[in-house]
Structures are given as C-alpha cells and as structure tokens.
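Take a look at the structure below.
The complex is shown incomplete by one protein chain, all other protein chains being positioned as in the whole.
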Amino acid sequence: MDDLNDRPDEVISALVARLQRMPASEPRARAAILARVRGRTPAPWKAAFYWLWQPSVPAAALVAVAVVALGAGYAGRALVAPRPGLVAVEPEGPALTLVANPGAPRLVATQFVVELPAAASVSLVGEFNGWDPAATPLVDPSGRGAWEASVLLPPGRHLYAYVVNGTVWTPDPRAPQVADPDFGRANSVAMVSER
Amino acid sequence: MAEIDIEVVRLAQAGDGRAFATLVDHYHARCLRFAQQMVLSAEDAEEAVQDAFVRVYDALPRFDLALRFEPWLFRILANRCRTARVRRKRHDAVVTYSDDAPEIAVGGEGEGVADEELWAVLGSLTVEQREAFLLHHVEGMGYDDMSVATGVGVSALKMRVKRATDVLRARLLEVYRG
Partner (left out) sequence: MLAKVAICAVLLAPVVSAQSRNTVPDLRSIPELAYEFDKAVALGIPMAPLEAKAREGFLKGATAERVHVAVRNLSAKMVEAKEALAPVQSPNEILEGAKALQQGVPSSVLRAMRRTQRTRNLEVSLGVLTELVVRKIPMQRAADEVNKMLQRGVTEGVLIAFGRGVQGDISAGLAPTVALDIRSRGVLSLPQGPAQGAALAPALRIPPP
C-alpha cells in the first residue's frame, strides 16, 4: 500500500502540482490576524514566567526584559532577547538598547547653513531626525535670510534636505544631491567627519 | 517550504508579538492553500485560517518545543476547517444555490483563474480522504506527522490516502476523456 501512495502516477502528479500553487496572501488578512491577537495579550506575569524558563537566554537580558514587561504596559511588544546573530533591536518605551556593538561612535557638531531670503521658516530634515520638520528648525538671527542650525551627527554619510515654509521640499543648493528612486524627490548628501 | 526556525516559535511562545507576526508571515499562504482546498470557499477559508492563528496564539504556551511545530499547527487548522464546513452546511440548508460549489478565489502565482475541474474533483472526496490526501501529497507530510495533525492512526491514514488517490484518478481520467 505504501508503494501505491508514494509513487503517484502522472495524472495524480499533475493534480498535485496544480494544488501546490500558493494562493495570494493579502497583507490585510495577516494584519487582521495580528489585530485580533493583540486584544488577547497574555498577562504580563505570564510573559515574564515564560522568559524565566528559557535556559539559553542570558540572565542579564532576562532580568531586563522582565522588568520592562512587568513595569511598562507590556501589550505584546516585548523586546527580543539577544542571541548570536540577532543584533539590533530598536527599543520601544523604556530604553533598553540591545545592540551587539557597545562602543557608540563620537558625535560631530555639524552646522547647516542655507541662504533663503524669501523663506518664512526653514526646517532641517533627514534620517537622523526621522524626517520630522518639527525636530530641527533653522534660525535666521540676522533676519537677512541666512538660516542655520547645528546638530550632532555620527561620522558618515547622511541624507537630508530643507523644508521651507512648512511644505516646500528644498534640497541644499550647496551640497551634492542624490536621486530618490522611492519617492522622486532628491535628497542632499553630507559626508560628516571629525576634521 | 522550510519549517520555521524553532527559535521564532520559542520567542512567540514567550509573548514576543513580532515573532508571532513572523510565524503568521511564514505560514499564512500555506494555511490558506490548505483551508481553501478543504472548505472550497475563499471566504470560509480565510475565516478558518484567521481562527486557526488565534487558536495557535492562545495554545502556544502549552506547545512543547521539543515537538515539531507544523503538525501541531495543521492540527489546529484542520479542526478549524472542519468547523467551517459544518457552518457552511448549515448555511446551505437555509439558502439554496443553483450551482454546487461556491466562488473560489485563486490569486497566487500569476493565475487569476481557477481550474473548474480541479475544485469540483476535490469536492468528490470525503472530508477525511481530502484531508489525508492534501496533507500527504500537497503538504508533503509523513504519516507520523499526519497522525499528529489528524489524531488518526497511520494505517487508517494510508488507507484514506490510497482511496482518495483512486477516486481522484478515476475522476480526472473521466475529465480528460471528456
């Protein structure tokens, strides 16, 4: 009986090949699943309990995660325990930075200057401030349209631009630009180093 | 499709929402495929899959990490599919359709059209035969894993797969001969 089942003929093989095609898995359907389970978060004590029974997880991380889980409204957004290979975790809530590389780079004071005499307001946006126009407004102390701001940046390559009057996307006229294949609006490039 | 890393299951079991999201991502299409071919209704299949994952979430604390995850997952899913079929039967008793099988949606790999004969042929099997056939031939499960997924003994499962294969072959040859 085994043989008959395990050596399907052509007809059955063709059928199986058709049946094995994967259906489309809609993001909405998966998101709906996650939305439903979010309403069923395990009690924080339960989460901590299960963490304590994972023998492979380093003790320090267990304590850290347990503290966060119990103290900070756990709701299904637990921090991922560090493992070899799992390096970067962006913390939510109370900060527990679980990065493999403990040596943080030295930040460089970087001044951005742009001449925009007609502007009523100018903001600096970039990856370093999450493209938030409210984060780094420039100032024009002389009132003559010489806008400036200083930010601390890690050394390296940084993409940025200015937002003028709250809405107008303005790359830096004095800096090299790079095309934006994602959204079609060019960004400026700054190579920041300590010298 | 490879079985998910047990580490992800372990993390999900511990309550990590993102690990659970990865589980869903990994298995959703495959569960949908099985459910569609079991209940022969896109709507019911999606509901069965959603219910199954919620059940997985609830039952995950009791899952023994020493065991394989997939047979356990499919056991839950197969149960949801059986429930969905029962609901559909009740529904059909109230509303009559001029055609046998309801609408099937097949999206997947560039195919926008369902194979009419395919679905109708699957419908000619009993639930037990279809379940065994799909688990063995489409999911590629071994009989031991199938036993976990169905709660049925190995020899009974082998008989069901054989019977299903015979019925399907006969139907398909009818179809091909026109």
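Going in written order, the chains are labelled A and B, and every chain counts its residues from 1.
Operating definition for what follows: a residue touches a chain if its C-beta (ideal position, glycine included) is under 8 Å from a C-beta of that chain, and two chains touch if they have at least 3 such contacts.
Values in this document were obtained by computation on a predicted structure and should not be read as measured data.
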item: Hidden-chain contact residue, picked from the options A:V11, A:L34 or A:A149; value: A:L34
item: Candidate in contact with the missing chain, chosen from B:A14, B:A29 or B:A42; value: B:A42
item: Contact footprint on chain A, counting only the chain that is left out; value: 24, 26-28, 30-32, 34-35, 80, 84-90, 99-101, 103-106, 125, 127, 130-133, 154-157, 163, 167, 169, 176, 178, 180-185, 189, 191-195
item: Residues from chain B at the interface with the omitted partner, ascending; value: 8, 11, 16-19, 21-22, 25, 42, 99-107, 112-114, 116-117, 119-120, 123, 174-175
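Here, only the chains that are shown with their structure count from here on.
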item: Chain A residues touching chain B - in the complex, by the definition given at the top; value: 1-2, 4-5, 8-9, 11-12, 15-16, 18-26, 29-30, 32-34, 36-38, 40-42, 46-47, 50-51, 54, 69, 74, 76-78, 80-81, 83
item: Of chain B, residues touching chain A in the complex; value: 7, 10-11, 13-21, 24-25, 28-30, 32-33, 36-37, 46, 49-50, 53-54, 57-58, 61, 105-109, 111, 115, 118, 121-122, 134, 136-138, 158-159, 161-162, 165, 168-169, 172-173, 176
